[in-house]
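Can you read through this structure? Questions will come right after.
What you see is the complex with one protein chain gone and the rest in place.
Presenting subunit A:
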Amino acid sequence: MEGCPRNICPKLLDLIPQGREWYHEENNNTDQEKKLELRLGPPGGYEEDRSAKKNTETRNNNIMKEQTEISSPSKNHLSPCNKANVSHISQKRTAPGPVVGWPPVRSFRKNLASTSSSKLGNESSHVSHINKNGDGVTQVEPKREGMFVKINMDSVPIGRKIDLNAYNSYEQLSFAVDKLFRGLLAAQRDTSSGEREEKPIIGLLDGKGEFTLTYEDNEGDKMLVGDVPWQMFISSVKRLRVIKSSEISSALRFGCRRR
């Protein structure tokens, strides 16, 4: 039987490889003591054979703690390189914390209880990840890096997504929008000469260009981009839309904002 490889520090994975030895030590407990041991799992005592088995969740520190607290007093708080004190974990009642990708059911098969689950494209499941918290709590949280919002442009059927965290100012954003849509816009407007003129998309923020950049905020209101400080914008924007400047009502254009 293979021992623990010498060149890696045994981690939580290595709870049990040498487990057999100390399991036999445990067997020196009297039956009396065994019965008194607190364990997780249904009564019946059929855990003896397998209770020495590993829990290979590297991320479920939390579970270790829970089980060690409930199990018999000889258990210690689990520390990575301390094989000797590996807890006598009962495997029958498996950990309450969720494990990534288990049971192996695709995301659209979860949440069947809610009849009107609104999954907006790939925003929910695509960005869920295990969060390696220090306290070992296994959570599935949306990633914080990369803030992707949808952006559509009038007369361009293909929408895109844009990562707002990649920019620090409205100017950078405006530049990015131009880069994103310039080619697509030109393709939509095939001139009769057959040659695509790629005109830069400018004046998105000042109302002077052919197009203007607008956004929808977290309250559903449609706003012109550029009024509020950048950070405030970032915190409230939900999606972007590039519309024809001619479509904007004069009220908005001349400085009457809704807020």
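The rule is simple: contacts are C-beta pairs under 8 Å (C-beta built on N, C-alpha and C of every residue); 3 or more make two chains touch, one makes a residue touch a chain; residues count from 1.
The rule we apply is simple: contacts and distances are computed from a predicted model.
Between the listed names "Trafficking protein particle complex subunit 2-like protein", "F-box protein FBX14", "Vesicular inhibitory amino acid transporter" or "Propionyl-CoA carboxylase beta chain, mitochondrial", the UniProt record for the complex's undisplayed chain reads "F-box protein FBX14". In the full complex, subunit A touches the omitted chain through residues 1-2, 5, 7-9, 11, 13-14, 16-17, 44, 46-47, 49-50, 53-58, 80, 91-92, 94-96, 98-110, 112-113, 115-116, 118-122, 125-130, 132, 140, 143, 150, 152, 157-161.
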